[in-house]
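Missing here: one protein chain of the complex. Every other protein chain is in place.
Labels run A and B following the written order; every chain starts at residue 1.
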Amino acid sequence: MATRQIAADSMLDVERTLWDRIVYAGRFLWRDRSGTVGLVMFLVVVFAAVFAPLIAPYDPLGQDLRAAKMPPAWSAEGSWAHPLGTDNLGRDLFSRLIYGARVSLTVGFVGVLIAAGLGMVFGAIAGYGGGRVDTFIMAVVNLVLSLPYLLFVVVIASMLGRSLINVILIFGITDAPIFARVTRGEVLRMRESGYVESAISAGAGTGRIIFDHIMPNLIGPLLTLATFEMSRMIFYEAGLGFLGLSVPPSVPSWGNMLDAGRKYLTSYPWIALWPGLAIMWTSLGMNLLGDWLRDVLDPRLRRSRK
Amino acid sequence: MQRYFLTRVGQSLLLLIGVLVLVFFLVRITGDPARLMMPREASAAAVEAFREEMGFNRPLLVQFGDYFLGVLQGDFGRSLHFKSPALDLVLQRLPATVHLAATAILFAMLVGVPLGLVGGFNPGSAVDSVGRLLALLGQSIPNFWLGLLLMLLFAVRLGLLPSFGRDEWRSVILPAFVLGLPTMGQLVRLTRSAVLEVRGEDFIRTAHSKGLEPGIIYTKHVLRNVAIPLVSVIGVQFGYMLGGSIIIETVFAWPGIGQLLEQAIGWRDYPLVMAIAVFTSLAVLTINLLTDVAYAVIDPRIRYGH
Partner (left out) sequence: MSVLEVKDLVTKFYTLDGVVHAVNGVSFDLEEGETLAIVGESGSGKSVTMMSLLGLIPTPPGKIESGEAIFTTPEGSRDLLQMSVHDLRDVRGGQIGFVFQDPISTLNPILTIGEQIAETLTKHLSITREQARQRTIKLLSSVGIPDPELRYKSYPFQFSGGMRQRVVIAIAISCTPKIIIADEPTTALDVTVQAQIVELFRRLREDLGVAVIWITHDLGVVAGLADRVLVMYGGRVAEIAQVDDLYESPQHPYTVGLLGALPRIDARESRRLVSIQGSPPDLLIPLEHCPFAWRCEYAFERCWEEIPPLIPVAVRHQAACFYNLEEGRPRDVQ
């Protein structure tokens, strides 16, 4: 009787299980989907940047004062000739936005590449070398990380003058410490875990150890960090541009567009609207992507995030 | 506790020396501080005279010694633009910046922490979804751009709030909201994941097995453990706000240190810029120190140097 009762119950359970499965799977899909959405959003920006000359209907620098300050196409005075309108000099905002993606992605990508490169080298030296080398490198890392970051970036940018190379170098160098800290932490963790030692004792060379054992473990945390840091750089580059401290004013960057649009905010608000939306789009996409990468690539973080 | 405190004070002093070295050499990375501080159109003779006046032609170490001893005695240099002690100018602006940063961090805490708590205790609930969405948006929206839009909406179009300055109590609302937004997002996420993590700890199961009331378990066992990571993040974020409000202060013409920095850069008043950088770093280091003390008060493991 008892077993029959349980059997009957478990038949009911099948239904409940299905429903539960749907609910659970829905939640998982939502999470996975948010990662996919993030990736797609990011790829749209990459696509725009790579194929800018093919997509953009106008020269982003081409002025046309007769068509200046045109509102977006869907407003009364707008025209589909300039879908997002034009700025105070009659430059096509859509084209400038497309080209702006190039500046942002270049700064973010090359900046992160430099930061990650420097950070990995110094972090690995600190983690492996130990002793005084470690103490010194970590002292510098802690110094930079405890400073008001944006303030120093602004000050340095103001001194070096406006150029793309300068902006990239500033972000690349000032952001290296965070990569160094993560790299060092991972290296120390791996050294403690002992499997590197066992690899050494099994006769593996330094190169083999680095590429076969250390790199695969570093890639997860560093890739996740790189995504968030790239998003942050794009954010801050726009901030610098907004203050008139990023790339030269002639370059169509989102920050510069914001800076220019701000002067016409009350009468022609759309000039400042688009670049902000573009930054938000990119940032949102990269944050979603980063969260997803963190869940997928970093099992330690996944544990605490479930 | 005393030993921990003294160690941290010692570390902070070392970091402060690091800041002074960094700032001192930073204004010299372009090679010629005299050129950096003089107007672009200044004659060679004028630059030479300025160099002589500022003592830039002396050996570097002598200059640094002078600078270092000066700062120790409270002499942060003289503003070129105002022809007055730079520290006085910074201190005049300090209340406005503290006012803004404190309001912003308060807003971020009052909204972010409860949302994170509710989300952590009821993952998947409606409040949790709202909180996570807000967190994502808060971290993805360029806040200076949002500041512009809100200013346009609430000040220009609706006339509900003042658009700039610090003339009435309502002036702080928009800039503080915008400045606190990214921190709010971070606090939601951090609180949420901390609650989820602590709730899963074995000692919470122990607390349940002792028959304690849920109210006691949440306040005494969960919240106190959740507070540990929160305290450190709130401290760090408050420090960043003191130094990072430059863009927001510029947007809202908020008469604080950030705005002063933007102006000083425009005037090429680098002695003043240096003073702001050093002072802000000092403030940030102090806050970090206080944060660590608060940390030690909550967490006995730190207190007893474990």
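Methods note: a contact is a pair of C-beta atoms (placed from the backbone, for glycine too) under 8 Å apart; a residue touches a chain by one contact, two chains touch by 3 or more.
Owing to the predicted nature of the structure, the values given are computational and were not obtained by experimental measurement.
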| item | value |
| --- | --- |
| Of B:78, B:132 or B:221, the one touching the omitted chain in the full complex | B:221 |
| Among B:207, B:257 or B:293, residue touching the chain not depicted | B:207 |
| Residues in subunit B touching the chain absent from view | 201-203, 205-213, 216, 220-221, 224-225, 228, 298-301, 304, 306 |
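The criterion applied here is as follows: only the chains that are shown with their structure count from here on.
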| item | value |
| --- | --- |
| Whole-Å separation of chain centres (CA-atom averages), subunit A against subunit B | 22 |
| Subunit B partner contacts - residues on subunit A that touch it in the complex | 27, 139-140, 142-143, 146-152, 154-156, 158-160, 231, 235, 238-239, 242-243, 245, 258, 262, 265-266, 269, 272-273, 275-276, 279-280, 283-284, 287-288, 304-306 |
| Residue ranges of subunit B touching subunit A (in the complex, touch as defined) | 14-15, 18-19, 22, 26-27, 29-30, 36, 124, 136-137, 139-142, 144-146, 148-149, 151-152, 156, 193, 196-197, 239-240, 242-244, 246-247, 250-251, 261-262, 265, 270, 273, 276-277, 280-281, 284-285, 288 |
